[in-house]
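What follows is a short report on a single structure.
Only a single protein chain was left out; the remaining protein chains are all shown in position.
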Amino acid sequence: MLALVYQGPGQKKLDDRAKPAVQAPGDAVVRITKTTICGTDLHILKGDVATCKPGTVLGHEGVGIIDSVGAGVATFKPGDRVLISCISSCGRCGPCRERMYSHCTTGGWILGNTIDGTQAEFVRIPYADTSLYPIPPGADEEALVMLSDILPTGFECGVLNGKVQVGSTVAIVGSGPIGLAALLTAQFYSPAEIIMVDLDDNRLEVARRFGATATVNSAKGDAAQQVMDLTGGRGGDTVIEAVGIPATFKICQDVVAAGGTVANVGVHGCKVDLELERLWSHNVTITTGLVDTFSIPMLLKTVQSKRIDAAKLITHRFKLERILAAYDTFAQAADTKALKVIIEA
Amino acid sequence: MLALVYQGPGQKKLDDRAKPAVQAPGDAVVRITKTTICGTDLHILKGDVATCKPGTVLGHEGVGIIDSVGAGVATFKPGDRVLISCISSCGRCGPCRERMYSHCTTGGWILGNTIDGTQAEFVRIPYADTSLYPIPPGADEEALVMLSDILPTGFECGVLNGKVQVGSTVAIVGSGPIGLAALLTAQFYSPAEIIMVDLDDNRLEVARRFGATATVNSAKGDAAQQVMDLTGGRGGDTVIEAVGIPATFKICQDVVAAGGTVANVGVHGCKVDLELERLWSHNVTITTGLVDTFSIPMLLKTVQSKRIDAAKLITHRFKLERILAAYDTFAQAADTKALKVIIEA
Amino acid sequence: MLALVYQGPGQKKLDDRAKPAVQAPGDAVVRITKTTICGTDLHILKGDVATCKPGTVLGHEGVGIIDSVGAGVATFKPGDRVLISCISSCGRCGPCRERMYSHCTTGGWILGNTIDGTQAEFVRIPYADTSLYPIPPGADEEALVMLSDILPTGFECGVLNGKVQVGSTVAIVGSGPIGLAALLTAQFYSPAEIIMVDLDDNRLEVARRFGATATVNSAKGDAAQQVMDLTGGRGGDTVIEAVGIPATFKICQDVVAAGGTVANVGVHGCKVDLELERLWSHNVTITTGLVDTFSIPMLLKTVQSKRIDAAKLITHRFKLERILAAYDTFAQAADTKALKVIIEA
Partner (left out) sequence: MLALVYQGPGQKKLDDRAKPAVQAPGDAVVRITKTTICGTDLHILKGDVATCKPGTVLGHEGVGIIDSVGAGVATFKPGDRVLISCISSCGRCGPCRERMYSHCTTGGWILGNTIDGTQAEFVRIPYADTSLYPIPPGADEEALVMLSDILPTGFECGVLNGKVQVGSTVAIVGSGPIGLAALLTAQFYSPAEIIMVDLDDNRLEVARRFGATATVNSAKGDAAQQVMDLTGGRGGDTVIEAVGIPATFKICQDVVAAGGTVANVGVHGCKVDLELERLWSHNVTITTGLVDTFSIPMLLKTVQSKRIDAAKLITHRFKLERILAAYDTFAQAADTKALKVIIEA
């Protein structure tokens, strides 16, 4: 089968690989119909993710059709249409019983990382009963690809960890796909203001279309001041860090209101300064989180009831055989204006 | 001054009364600009509210302008435009420090009940600093009258007590003003489904316009079955009782899902049957509540940011001198299609 | 093997039954070392539990040793010592993913109810990975029998649902095993007062030894007044209903403080009066619940760290062959002073 294989830092190859097979009683093999590319895939290609070894098929998002299941799989049978969680969870270890599936002792984020992933014609999914979700009849499957990772991540790590409240003020630093996912899902809770911060005017324009009530271009280095001005000097009750570098974390800690929360959604590559000499008395909360995807069933309901238009995040479409072009388009987002690209297998 | 005075069961009179004066250091006298009539006022007139004695000026909602303040009032000065909470809270007793202002040991719901109320040209407000809210410049004052009681009640006693969740199923029994207030504020949390139950097709039509995803006419006595059918046999995660009689409470306990909540918003005049022989293993929660109005500042933000259109609830307008006609219109809602009526003083 | 078999209302028989075998990949067969009798077993014997058919082996509590496991069981192997939850949970259905295991769509309370139970030499446990818990080396296994049902029930349905708070006032109506389990676990949260209500002076004396700060004998019908007097007229912040009849529910609604909670722990056999005409404005919460046993791992830690002495509840011990005598002792608790009786298999 066709599969995109990580070849070591800076290198990937669209290759022919053996179709995966069920290895454990809880496994399912899924024929991928649609997948996508995540910012994390670019991190792997930069060599930032040491756990991902050359030879691994990339990708941790997608929808498809059950091809075969192990003897222990109770919920799915061949032919069922399924949504794949980026997190594999056994459902029985300590963290899984606490719903912290990201820290499943034998699962977590393994797809396209420590085991072969979804950018291929087929993928083996461990713990299928607790890592796949049935697709309701008539659903827009393309939209549901957004539920594998990006919407749960924006929602759980940004909106829920950030405790977005009705009538509150939210600031989101970073208007890329993950920041926009936080923007879309923050609106579930009807905050009064959502201020979006980014360097790229195109992305800020998208943010306005997606529901931001104000935008701040951070190119001049005065983003924090602009946010404070927009909030009458109070800052944001919820501040979502959706970039993952020291400069953006600095903006976040500068604009969080007393009693507020800074929720880190982004992958961080290095340490940051935490200004406790000022923040110790500011009653703030700072959170980090790898997504657990416990919210997928709930997000499915919001998509089905049209409370959210997940398909909005999709800007481009490619066939699997053109996935290298898809990567180029996704990686050069400033030029291509790409958000999420759909790969059809 | 002109004031509507309760004269005992079945009797009210638009009368000339002395203008109230500051009695305690924390008092303010407010010149009413707009007030309204509440279902509770009708209860008083039926003689259901023993604490309200003949001779009391009715009314516990409204907006106005500060006329005078006592020596201890720190936040307001004559000329300030203010929103009046239906709950007077001292801000310092045990319940107030717990934000349960409805049970303030010397306040609570006293306006238009144990002390003279707002259906008059002037009203004395005890504990002004903690019972009045400044009206932002440019606000639609008529809309803000909805924040004195009805929207906080629908929100706090219905939506918050009922724990409305993103993606969940809500059923609201009763599509009068208070049920509609719950309907409007439930949407702050983006539930997937909101099913509205009432006897009156007009009110159900209003509910659809206000955001209900389905409606059930309960005239034929099969409302519970209809709700179960609409929810695939699961019932509602949140069920809001917005009528207050045994028959509607019965519907609520029949349609609440396992793990769900029945939130009582309505005033109840008699006891009800609680079917614990069935519900003991159903993991349900039942709540009651007199509104605390702690949500007024938050609701003000949602009105100002246009997350909610509070003015939608207003159907009729009268001058204070025609308040008796306003009562007639409000009391005969099935014919007049009245929801909330504004009284201009 | 020896097993206690339900024979229809009023009848039970210690019989010889075939040893159970693994039927599904997720099953385990456990050799019972210790089990016990629950008040619910008495309900079954009265004929109150329609789902339990004659011919069923009784019992849903116990500890034992894994005898055999199905192909899909990942966590346990023969020889492992295990604690059995009274609730069987598949770990993958909707309710299980929400941790409401009691409403597992294919499990829940089935042991000794719809399938054969633990009052036998062996028992088949479905969904073993998510329904059994490993016993730590050196643990007091007898004490752990209290973790199959009674302590999680007192804790989850009484203490957690009842929101026991540091410094608060708790009233527990019913000082039988389940009320005492609530009393023991309420102390995890350091309430200031715990008032225990019962008809039986012996049980009230036990309650005082177990940590009650005051006791009320309800024989004279003035229990509610006594509780109000003990609390300066405020009532209890948390009131736990640990009996399950209309008279005790009446006491609970009479003594709950404004803003407080009535948590039903007991099995109720008939409906009760809910006095909403008085409670509608009292800001109360009423909960019901079948135990989910999600707290078993946590309770294991508290037993191991000696934060709770679970063995305190054990008053009598019998061999399995004398289980009929054990039932007599347990059923005549007023005379025998029995709380929990251990059955050794």
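Chains: A, B and C, in written order; residue numbering restarts at 1 for each.
We take it that contacts are C-beta pairs under 8 Å (C-beta built on N, C-alpha and C of every residue); 3 or more make two chains touch, one makes a residue touch a chain.
All of these numbers come straight from a predicted model, not from anything done at the bench.
Touching the missing chain, out of A:65, A:199 or A:286, is residue A:286. Between the chain not shown and the residues B:21, B:42, B:71 or B:324, the one that touches is B:71. Where chain C meets the omitted chain, the residues involved are 165-168, 187-190, 192-193, 213, 297-302, 304-305, 307-308. Within the complete assembly, residues 25-26, 71-72, 74-75, 90-92, 94, 97, 99, 129-130, 294, 297 of chain B touch the chain that is not shown. Where chain A meets the omitted chain, the residues involved are 95, 98, 100, 102-103, 109, 161, 244, 249, 258-259, 264, 266-277, 279-290, 292.
In this section, only the chains that are shown with their structure count from here on.
In whole angstrom, the spacing between the mean C-alpha positions of chain A and chain C is 42.
Residue positions of chain C touching 2 or more other chains: none.
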